[in-house]
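I am attaching a structure below and will ask some questions about it afterwards.
Our next item is chain A:
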Amino acid sequence: MKKAAAVIVAIVLAALAAFVVYDATLNKTVSESFFAMNTIVSAEVTGVSAKEDCTEIEKIVSRLDTETLSRTAEGSEIFRLNKNGGGEIGEKTAEYFSLLIDVCEKSGGAFDFTLGGVSDLWKFGSNPEIPDENALANALLHSGYKKVFLDGNTVSVSDLLVIDFGAAGKGIALDEIKNHLEASKAKRAVVAVGGSVLLYGEGEFTVGIRNPEGNSGSYLAKLKTDACCVSTSGSYEQSFEKNGRIYHHILDPKTGYPADNEVLSVTVVSDSGLLSDALSTACFVLGVEKGFELAEEYGARAVFVTKDKKIIARNNIEDIIEITNEDYTLVIQ
Partner candidate 1 sequence: MPLFTDMKKKNNIAYKTALLGILCGLALALGFLESLLPPIPWLPPGAKPGFSNIITMFTAGSLGFPAAAAIALAKSGLAFVTRGATAGIMSLSGGILSAAAMYLLMRYARKALGLIGISVICALCHNLGQLFAAVFITGTANIIYYAPALAVFGIFTGAVTGIVLKAVIPPLEKLKLLLIKNK
Partner candidate 2 sequence: MNTKLIKKGDLAVIAVIVAAALIFAFFNYRNAENPVAVITVDGVTVETVDLASVKEKITIKPQTAFNVEIAAENGEIWFEHSDCEDRLCVATGKLKNGGDTAVCLPAKTVITIMGSDVDAVVY
């Protein structure tokens, strides 16, 4: 009897151990973070190939930066376009290009990827300063998405403007990572390129919206969502104070100065990383009303945090948003 009991216990334990090991390999979670595209990229992937996926994600982001998006890396597609005043680009890049032109048009110019010359004058990211008025006006004159034309894979530019995909680059990275994950065996992944996040795979995800007045890392609301991309544009991210005024890095293409309205931050949820990233910038410049309209045109959802401590959403997002900071009130429009 005793022997039989011992054998049964041993079998049960062995089965349990086997299951634990099996489950652990299938649902292995690997987290990695690294520096790329001038920001911190952190990836958390679950699946048999989690380790390889993380390595690949790092390669994808740095390759995307050096071969396509970077304005400073010699040999990148954008670098060559700016240097030669146009030229041939790859098929994928052409796709991003036409999507971004579309956002420029639909936003009525609130989003504009030709402001490289203007943003250079502000020196955000190094020693930000208020640019000389004349220099700014001149740079603004030599910008405008309407001067950029895409024909197939050929870009032609009718002015000396500087193309800058900075406001959509992180989102494009998320899209490329998503493409890789779909081809891999990953079950679930959370990848953050700077403050833009890709939520991939099964189940529900929860994303915190950064508290504009709090420390980095503190959030004021939670969004529950299925797999998607989420980006935020906030005036707190890169800003400086001069003569009692705060200047932030989200420039209004019409004036060349930081967009000045009631908005502190906009968070956009979309299936496309590029759209979530570009639309968050566009919506910030447009303000609440027009911002909502633009987001909805793309089937995206937006959440605005405003200076009067309101979190404004439309009812397409109401059931998935939860306020965690008592100072703010939720307004559903």
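We adopt the following convention: a contact is a pair of C-beta atoms (placed from the backbone, for glycine too) under 8 Å apart; a residue touches a chain by one contact, two chains touch by 3 or more; residues count from 1.
Selection rule: all candidates are chains of the complex that A comes from, given by their letters.
None of the values given here were measured: they were computed from a predicted structure.
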Inset, instruction - Please find, within this complex, the candidate from 1 or 2 that touches chain A. - result: 2
Inset, instruction - Would you mind writing out the residues of chain A in touch with candidate 2 in their complex? - result: 29, 31, 40, 42, 44, 190, 192, 194-197, 199, 205-210, 214-219, 222, 230-232, 234, 236-237, 265, 267, 324
